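With one protein chain removed, the remaining protein chains of the complex are shown where they sit.
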Amino acid sequence: MPELSWWDSNKLSFVYERILSLPEGKRIFECMQCGTCGGACPVSFAMDRTPRQIINLVRSGRMDEALRSETIWLCASCYNCAAQCPAGIRITDVMYTLKVASTELGIHHKNSLGPIFAKTMVKQLEANGRISEVSLILGVAKHKLSLLTTLNPLIYVKLFLAGRVKLRGEKVKNMEQLRKMNAWLIASDFSLEEKDRV
Amino acid sequence: MKTLQFFPGCSLQGFNTAYYRSAITLGNIIGYKLDEIDDWNCCGATAYFSISEERTFLANARNLALAEKKSKELTVACGACFASLSKTAKYYTDSRKLAYLMDNALKEAGMVYDGKVKVRHLLEVVFNEYPRGELAAKVVRPLKGIKMAPYYGCMIFRPVPAPIPRDALEQLIQLAGGEAIDFTAKDRCCGGMLVNNRPDVGLALVKDLLSEAQQKGSQLMITTCPLCQVNLELYQGAVNRKYGTDFKIPVIYFTQMLGYAMGASAKELMLGSELINSLPVLQGARVSKN
Amino acid sequence: MSERPNVRIVALLCRWCSYAGADLAGVSRMKYAANVLPIKVPCSARVDPQLVLKAFSEGADGVLLAGCHPGDCHYLKGNYKALRRFQLLKKFTSQMGIEDDRLRLEWISASEGSRYADVVNDMTTKVAKLGRLNWRREIAIEA
Partner (left out) sequence: MKIGVYICHCGTNIAGVVDVAKVVEFAATLPNVAVARDYKYMCSEPGQNLIGEDIRHLGLDGVVVAACSPTMHEPTFQTALSRAGANPYMLQMASIREHVSWVTSDPVEATEKAKKLVEAAISRVSLQEPLEKRRIPVKQSVLVVGGGIAGIEAALKCADAGKKVYLVEKEPSIGGHMAMFDKTFPTLDCSQCILTPKMVEVVRNENIELLDYSEVREISVHVGDFKVSIVRKPRYVDSSKCTGCAVCSTKCPGKAPDEFNLGMSKRKAIYVPFPQAVPLKAVIDRESCLYFQKNICKVCVKFCSADAIDFEQKPEELELGVGAVILATGFKPFDARRVSEYGYGKLPNVITSLEFERMTSASGPTAGKIVLKDGREPESVAIVHCVGSRNVNYNVYCSKICCMQSLKHAHLLKEHLPGVAVYDFFIDMRAAGKGYEEFYKRVMGEGTIMVRGRPAYITDVPSKPEEKGKLVLVAEDTVLSTVMRYPVDMVVLSVGLEAGEDAKELAHTFTCSRTADGFFLERHPKLAPVSTPTAGVFIAGASQGPKDIPESVAQAGAAAAEALAMMGKGYFELEPYVARIDEDLCSGCGICLDLCAYNALERIPETGLTRVVEALCQGCGACVAACPSNALDLDGFKNNQIMAELEGILA
């Protein structure tokens, strides 16, 4: 593992540690920059950085650029890159970690609705334990009306008539369990990046 | 009649009720019963992972713990749920650190998980548990001459591949009398959440899938994942508007396709509830004596 | 390993595969627990149960037997003989109250340096969990 001392002070080094501590995380050092990930990625055409570049930004300590890149939020999590990577790097997991950090630090790229969408969905999830499409879409639409205009409004009506729309979202009965689990997570301040936890 | 402990997931309750309904109907025909796991919670799909990996693993750990109480197997029909659950199960065994996380959090909630649950996709169950001959024998309404695009989506094969050959769906289509096109995009991404988050990008992916399907003359697309179905179907109009294309391909679930071939009524399978009605195509099957 | 277990493990290594494997671990500069003390034998089949018991009675907390993979034995079938002998020995030692993890037979080829390191580390952790054996004293008491 390379020496990081020269930027250990960097406040972002925790993201780095976190990536390394994922299963197979250290594989990023074995990246030979072949670009298979970019070719395999269905959305690379829209990315400002190819996945390959993200990996190299991460391991060369230019975390800031990786986190601000739109690429990470364009990742649709199809895992095609990870499945084909000759170096066995779980690129999708790296992308997730970067997404998490970029929202935590509030430095994520603004083009994508991804962060808003994710936050809204998670809020509902942690309130009810389940998601209902309708309230989710409305929840996101609050932030960005244009969301609704991608689809012809008639479609919602059609769906409704076809009996495919459920207005009342369901709720998990024993939400306590979920809350307790997350409470423990916060209390124990468990974090992936910590080395000698287990 | 085997009982499958079943995890429906949120979308099988809303836009994709037809998937759930047809899965049950298919079970009645080929011999399984879906036993919905009690008080399950959302798998977090891809969104939760982008907010907190740890919490996503915990949410799914709860599902796995609930499942383990009843059976060592958990069957899933939704691609996203399959991915989240099987990934959690895999990482629980792969990473001591994550196992530690899940164990302790579960203990806090008075639950336990032994890492014994096998997460299975419904397609895999249907393909592996029932001899092809047996299934073929049940086909009473062969879908003769109907060209279909077998579309798996990403998550059956990735990140944790279901143990099926890469042409399992094709085999099922042929056994139903239909004709499967050589769909090279069968495991390419449908755009997932991008159709909302970055419509311009998401629609491009949907377009690519539809255009290969159309090029190769498929009249139907067969999916195994609710999100794929929604993206391919609901957004066809949007795609046509954006790219001036003229796609009009009905998109149905493999459960509906099989169920229909095996004689179930359109109603039992909720066929016709699509925005682009699939019944005309299905009924158009060349009737032949065999 | 953060804390250093004070257990001692004797490794009886067949000179053709396992000793060479251990050498490779060295050549590849793999770091592993210093608790394992290697002794070279011509073949795993040379290992007389007496030797293993001797090791325990001399104060070893664990004994590792290692030979070539089945089919690769330099002396054709030595490792199979070792295996059969080992199974009997195992019965005996367990009756003597020596825990399972303390006596172990592994196939380690000349190319499996990393495997040697892993086995050594794994066995050290397991034996460390069990603590010292102090068989020597027990025998003294019996005698």
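Chains here go by letter, A, B and C, matching the order in which they are written, and residues are numbered from 1 within each.
Just so it is clear, contacts are C-beta pairs under 8 Å (C-beta built on N, C-alpha and C of every residue); 3 or more make two chains touch, one makes a residue touch a chain.
A quick note: this is a predicted structure, and the numbers were derived from the prediction, not measured.
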Touch list for the missing chain, restricted to displayed chains, reads A, B, C
Full-complex contact with the absent chain, from B:Lys2, B:Arg166 or B:Lys248: B:Arg166
Just to verify: which one of A:Met32, A:Leu154 or A:Ile186 makes contact with the chain not shown? A:Met32
By the contact definition given up top, give the residues of chain C that touch the hidden chain. 4, 8, 10, 16-17, 19-20, 22-23, 25-27, 29-32, 34, 37-43, 45-51, 54-55, 58-60, 68, 71-78, 81, 85, 109-112, 117
What residue numbers in chain A mark contact with the hidden partner chain? 32-41, 44-45, 49-50, 52-53, 80, 84-88
For chain B, which residues lie in contact with the unshown chain of the complex? 166, 184-185, 208, 211-212, 215
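As a working rule, only the chains that are shown with their structure count from here on.
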Please tell me the distance, in whole Å, between the geometric centres of chain A and chain B computed from their C-alpha atoms. 22
Whole-Å distance, C-alpha centre of chain A to that of chain C, is 47
Return the distance between the CA-based centres of chain B and chain C, expressed in whole Å. 51
Within their complex, chain B touches chain A through residues 10-11, 13-18, 39-42, 44-55, 58-59, 61-62, 83, 91, 94-98, 100-101, 104-106, 108-111, 154-155, 157-159, 187-189, 191-205, 208, 234-235, 237-238, 270, 273-275
Considering the complex alone, what residue numbers of chain A touch chain B? 21-23, 42-43, 45-46, 73-74, 76-80, 82-83, 90, 92-93, 96-97, 99-100, 103, 111-115, 117-119, 121-122, 125-126, 129-134, 137, 140, 147, 150-152, 155, 158-159, 162-166, 170, 172-174, 176-178, 180-185, 188, 190-192, 197-198
